[in-house]
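Before anything else, here's the structure in question.
For this view, one protein chain was removed and the others were kept in their places.
Entry: subunit A
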Amino acid sequence: MSTAETVREIVAKHGKLPVDVGSIADDGDLYSAGLSSFASVQLMLAIEEEFDIEFPETMLNRGTFASISAIAKAVDTICAEQQAA
C-alpha cells in the first residue's frame, strides 16, 4: 500500500470528518472538508504510531495536515531522513 493510501485509511478512522473520505481527492483540503484542530492532533498521533515516526516541531502546523498528499509527503520525508540517519 502506498503512503497516501495508508494515510487515507487513518484519516477515515481518526479525522472525524462529516463527509466520506472517499469523496476527498488526495490533494483536497481537509480543513474545508471539516477537519477540526483537535481531530488534526489525533490524526497526527495516529500517523506517528502507524509509521513509527515523530513529527519534528517545525512540521507541527496546519500545512502539514492540510491534505492527504501533504501528510503523505511529510511522512515520506521523515522516513527518508530516519533511514539516512
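The rule we apply is simple: a residue touches a chain if its C-beta (ideal position, glycine included) is under 8 Å from a C-beta of that chain, and two chains touch if they have at least 3 such contacts; residues count from 1.
In this text, contacts and distances are computed from a predicted model.
Of the names listed as "Amino acid--[acyl-carrier-protein] ligase", "Na+/proline symporter", "Indolepyruvate oxidoreductase subunit beta family protein" or "NtaA/DmoA family FMN-dependent monooxygenase", the one that matches the UniProt record for the absent chain is "Amino acid--[acyl-carrier-protein] ligase". Counting the whole complex, the residues of subunit A in touch with the unshown chain are 37-38, 40-41, 44-45, 55, 57, 60-62, 65.
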